[in-house]
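Take a look at the structure set out below.
A single protein chain has been removed from this complex, and every other one stays in its place.
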Amino acid sequence: MFFLKKAENWFVWIFFPLALLLPLFLEQNEFYVNKLTSVVIFAMFVMSLDYLVGRCGMITLGHSMFYGLGGYLFIMIAPEYEAVNFWVYTFYICVIAALIALVVGVIVLRTSGIYMIMITLAIAQMCFYFFSDSVEFGGNDGLFIFTKPDTSLFGLSFFNLDDPMHFYYFCLLSLFNCLVFWKVVTGSRFGRIMEAVKDNPARTTALGYNVFLFRLISYCMASALAAYAGYLFALQYGYVNPSMMSWQTSGTALVMSILGGMGSLYGAILGTVVYEGLHYTFEHLTQHWLLLMGSMIIAMVMLFKSGLAGVIDNLVERRK
Amino acid sequence: MKKHTSLLTLASALIVSLAGWSAPTAAADKPIKVGVMLPFSGVYAALGDAGRNGMKLALEQHADKLHGRNIEFIEMDTEARPDRAPEIATSLMSQKKADFIIGPVHSGVAMGMLKVLRNKKPVVIIPNAGANAATGPWCAPNVFRTSFSAWQPSYPMGKAALDKGYKKVVTMSWNYGFGKESLAAFEESFKAGGGKVLKKIMVPFPKTEFQSYITDIASLKPDAVFVFFAGGGAVKFVKDYNAMGLSGKIPLLGSGFLTEGTLTAQGDAAEGVITGLHYADGLDNPANHAFRADYEKAFGKPADLYAVQGYDTGLLIAMAVDQLKGNISDQGKLIQTMESLTIPSPRGDFTFSRAHNPIQTIYLRTVENGENRVIGVAAEALEDPARGCKMK
Amino acid sequence: MSESPLSQSPSQLSQANLAEADDTSEAHAISEAHAASEAHARSESTVVLETEGLCKYWGGVKALDNMSLRFHERSLHGIVGPNGAGKSTLLNMLCGTYKPTAGRIIHNGDCINDIRPYDFARRGIGRGFQKTNIYPQVTCLENCCIAAQRRVGGSFNIFLPKNSSQLLEEMADQALAQVGLESRRDEIASHISYGEQRQLEIAMVLATAPSVLLLDEPMAGMGHEESQLIIELLKTLKKDYCIVLVEHDMDAVFELSDQLTVMVNGQHLITGSVEEVRDNSKVKEAYLGQGDEVI
Partner (left out) sequence: MDFAIFLVQLLNGLQYGLLLFLIASGLTLVFGVMGILNLAHGSMYMVGAYLVWYFFQLTDQFLLSALISAALALGLGVLIEKTLIHRLYKRNHLDQVLLTIGMIFVFNALQSILWGDDPLGVPVPELLSGSIHLTELVEYPVYRLFVAALCLLLAGALYLVINRTRIGMLIRAGESNREMVECLGVNINQLYTLVFGAGVMLAALAGVVAAPMISIVPGMGEHVLITCFVVVVIGGMGSIKGAFVAALLVGVVDTFASVLVPGVSSMIVYILMAVILLIKPEGLFSSQK
C-alpha cells in the first residue's frame, strides 16, 4: 500500500525478511549482530538525509550535527547514574532536536544550493568544535554513557537494551517505521507541496504556498529523526564522540544516499548496506582499501545515472 | 552494451558486499590470535605501521619461546576514528576471538575501545595511546600499556626547566585530551618548584597555522617555551618556530614526541630543541643496539619510538606465553604473569605499575646533528600516579 | 464579487463609463455577437486591482516610475511597450515577487504592499510566468492538484494521503477543462507540446480560483495556430476574470484588450481603448524611435 513502486515493493519484501532472519544464523557471533545494528542505525540517518536532499531539494553538509546531538543531548539531559525511561527520552531528544532545527533552519533556509551546503557545514563545524573543545563533555576523547535507559512502557518491558539481539530487532523495527513514516509523509498532501517546492519554488510561491514554512517543517522532521538515529548509536556502545558530528560523517551519509539513489528513500538502505559491505570487504582484503573503495565509487557514479535504486527500477520495469 | 557493463558492475558490487557479510568465521583453536587495531590510513598511519612492525619483529625473534604455538595476526584499520573504535573492538573480541588485542595510537580511539573491552576476555595491550585515564580511572586488570601515560614524559620537564633557570614559560599544545594532559603534567611540577606560566596557548586540532601564536610568544618574551605536538604538527611547529627567528633566543622544550620520527622533515630547524621521553634513538645499551640493527635489516628503515613500543608489546606477549608454557587459557594467571614481568626493552628494563603502566626512566634529550642525543636522566623509574585507579 | 455601482467612487464611475464608451466601438471590431452582453458586463464592472504612483528603482535605475493604473473586473487589460519598458517589473510587483520602492498596490480596497508574496495568490491574484513554469515531472492533473490544494486545505497534514479528496480532483479537472486540456489529463507535463504547456500553466492559475490573472507573454514562442488557441481561451476567460496581459504579439493584444496601456522606459505613456492607442502620435514616436518594433 505504501510501497507503490514495484521496485520498492520488491526491495522491502526481500530486505526486511532477510534482515529479520539473518541474526538467527549469526547468533553465536555478537560482532555481526552489532555490525548489522550499526548499519541499520546509520541507514536511518542516511534516510533522513535522503528525504531532505532528494525529496526537498535541501542539500546539507551539516546533518551530522543532529546525529551527534542525538547522543550528546541524552548525556546532557539524563542523570548520569540513574536509569531513565527510554521512550520518554526518545521523545525529549526528538523534540529538542526539532526545536534546535527550527532555530538553525530559520537561519539556514534563507540560502539555497551551494550556499546552503556551506552554511549548514559552518554551523555543524561550530557545534563540532564546541563539543570537541569542551571540558565537561569529554572533549575530543568523547564520553561514556554509564547507565542505559530502561525500556519499560506502562510497566511492561519488551526488550533489553543490553542484549545485542533485542537491540538489533528494535533498530530494525525503527528502520522499518522510518521508511513507512517517510513514505507516508511523501505521499501526503504535505508531501505533494514539498515535492512542488523542490521542483519549482517560484511557481509554488505564486500558487500561494509559504515555501519557507514547508522547508522548515521538513528540516525539523529530518533533523529529529537524525537525532533519533544518533541517540540509538550512542546507546549501542554507550559511547559518544564529537567525530559523530564531523563533516566526514555528513559526507559519508551523502555518498551512501547518492549511491543508493537520491530521493528514493529505500535507496538509503541500499546505499548504506552496499557502502558498508564494500568497506568491510575491502578493509579485510587489503591495507589500501581506500583505493578499491574510491575506484568503486567512481565506477558506480559513471555507470549508474540514478544510483542503485535507479538500476533496480530499470530491471523491474523491464521485466514488466 | 552499456547496460550490460552497468549491470555487471552492480552485480559485482552486490556480490562483493554480500561476500563480505558472509565471510566464514572458522575458529581454529591452535594459534594465538593477536588482534591489531592501529591506524593504517590517515594522519597517524606512520605510527600504526611502525608499531605493527616492531611487534612482529619481537614475535618473530622469540618464535622459539612460544612453545609451538603460532601467532595469527588480525589487522584492522581504525582510521583514527573514535566512532569506529567500539565496532572494531567488538569485532576482534567476539568475531575473531582474539586472545590479545593490540591498539590503538589515538587516545580517543582508546576510550571507545576500552568501553567495550574492559574486564572482558582478551588482554588489551596499548602500544601508544597515552590518555592518563587508560591507566587511571579507566584502569582494568586486562588492560596493559607498554608506552607511557601523557603525564610521564611531561612531568619531569617542569623540574628540568627550573634546573636550567627558566622561571617564566609559555606552554602550548593542540586542544585535545593528550595535549591538555601533557601541559597539565608539566605545570604540576613546574609550578610546584616556583615557576610561572605566562600563557597557555591551546591550538584547535588539527590546525597547523602556528605563525600568529609564535608571534604572540615573541611578544610575551618568556624564558622558555614548553610544547606538545606530534607528527606533522610537530614538523610544522618546529619549522615555523625557527623561521620566525625564535630558536636560539627562546629555548624550546617539549614532550619528546616533538622530535620523534620528525627529525628528517624538520631538518636544521630542530637543532637544540630539548625534550623528555622514555626513549632516544641513540640510547647506549646492548638491547637498543641489537634492536635497531635488526629492525633496520628487517624493514629497511631506522626504528623509532613507536617501533620500540610495538617491539615491547611483542616481547610482553612472547615472555608471558613462554612463562605459561604456551597455555594462556586462564586469564587470571596470564594477567598475574604479565604483571610480574620485567621487560628487557631497548629503552632499558621496565616493570608494570599497579595500574599496568610502565615504570620507566625518562631521558632528557637534545637534538644535535639531526639526532636525539641523551644529555641526562630527567627522572629515574618514574611511576605514573594513576589517579583514580581503584585497582590494587 | 460584483459590487453595486453605488459603492463606487465618482472617479471609478467615470472610468467605468469611459470603458463602456471605448468598448462598444471595439466590440464591433471583434465580434458583433458578444457585443451587447459584454457592454452590459463592463458597465457594471468595478476596479479590482489598482496601482497608485508605483515605482521600482534598482539602485539608480528607474525600472518603473510613477505608474497609476486600474484593472477592472471581467475585462482584459493589455500592457505593451518595447523591451525594457518595465512590463515584467510591473507584473512582478503586482504578484508580490518584487516590493515596490514607492507607491501603493490596492486590491479590493486594501493596500497590499506589505503582504507576503504567497499571500497575493491567496487573495486571488494568480500569475503566469514569461518562461513556461510548470512542474514538468508530474501529470497535468497533478499540476492542477498542487494548485487547487490550497483551496481544499490540509497542506500541512503529513498524514493525509494526497489522493484522498474527490473534491480536489474535481477542481483540478475543472481547471483542465476550462483550458481544454481534458485529453491530456494523465500525461506527464513535460511530454505535452509547448503550446499545451502554456495552456496548462493557465489552468494551474485558474485552479487557484483567482479573481485576477496576471499573464506574462503567454503566446511567446508559439506558432500562429497555437497562439490562436490561447487567444480564443483568453476571450472566454475575460468574461469571468480580470486579466492583465503583457504581450509582444500586437495583433493579439489589439484583438483582446478592453483597455490598453503603453509603457516606455518605465514611464506610463498612455492608457485607453485600442483605437485611442493606435492613433496616438506619442505611441508611434516611441515605437519608431526605438526602431526595433513596429506596430
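First chain written, first letter: the chains are A, B and C, and each begins at residue 1.
Going forward, a residue touches a chain if its C-beta (ideal position, glycine included) is under 8 Å from a C-beta of that chain, and two chains touch if they have at least 3 such contacts.
This one's a predicted model, so the numbers in the text were calculated from it and none came from an experiment.
*Asks:* Going by the stated contact criterion, tell me the shown chains that border the hidden chain.
*Replies:* Spelled out, the missing chain touches these shown chains: A, B.
*Asks:* Consider the whole complex, including the chain that is not shown, and state which of B:Gly42, B:Gly272, B:Gly326 or B:Pro344 touches that chain.
*Replies:* Final answer for the missing-chain contact: B:Gly42.
*Asks:* Could you tell me which of B:Ala63, B:Ala243 or B:Ala293 touches the chain that is not displayed?
*Replies:* Of all options in B:Ala63, B:Ala243 or B:Ala293, contact with the hidden chain holds for B:Ala243.
*Asks:* Per the definition of touch given earlier, which of B:Val143, B:Leu183 or B:Ile201 contacts the omitted chain?
*Replies:* Considering the complete complex, B:Ile201 is the one touching the chain left out.
*Asks:* Touching the left-out chain: which of A:Leu22, A:Ile123 or A:Met165?
*Replies:* In the complete complex, the chain left out is touched by residue A:Ile123.
*Asks:* Could you pull out which residues of chain B are in touch with the chain that's been left out?
*Replies:* 41-43, 45-46, 49, 175, 201-204, 206-209, 211-213, 215-216, 218-219, 221, 231-236, 239-240, 243-246, 249-250, 261-262, 264-267
*Asks:* Could you please point out the chain A residues that touch the chain left off the display?
*Replies:* 53, 59, 107, 110-111, 114-115, 118-119, 121-123, 125-126, 129-130, 132-133, 247, 251, 254-255, 258-259, 262, 288-291, 293-298, 300-302, 305
Everything below uses one rule, namely that only the chains that are shown with their structure count from here on.
*Asks:* Going by C-alpha centres, which chain is most central here?
*Replies:* A
*Asks:* Report the inter-chain centroid distance for chain A and chain B in whole angstrom, where each centroid is the mean of the CA atoms.
*Replies:* Computed from C-alpha means, the inter-chain centre distance equals 35 Å.
*Asks:* What is the distance, in whole Å, between the centres of chain A and chain C, each centre taken as the mean of its C-alpha atoms?
*Replies:* Comparing mean C-alpha positions, chain C is 46 Å from chain A.
*Asks:* With touch defined as at the start, can you tell me which chain A residues reach chain C in the complex?
*Replies:* Going through chain A, the ones touching chain C are 184-185, 187-193, 195-196, 199-200, 202-211, 213-214, 217, 221.
*Asks:* Which positions of chain C touch chain A when the two form their complex?
*Replies:* Going by the criterion above, the answer is residues 95, 97, 116-122, 126-127, 129, 133-138, 142, 145-147, 149-150, 154-162, 204, 208.
*Asks:* Mind pulling up the chain A residues that touch chain B in the complex?
*Replies:* 29-32, 34-35, 38, 129, 132-133, 138-142, 144, 236-239, 241, 243-244, 249, 273-274, 276-278, 280-281, 283-284, 287, 289-290, 296, 299-300, 303-304, 308, 311
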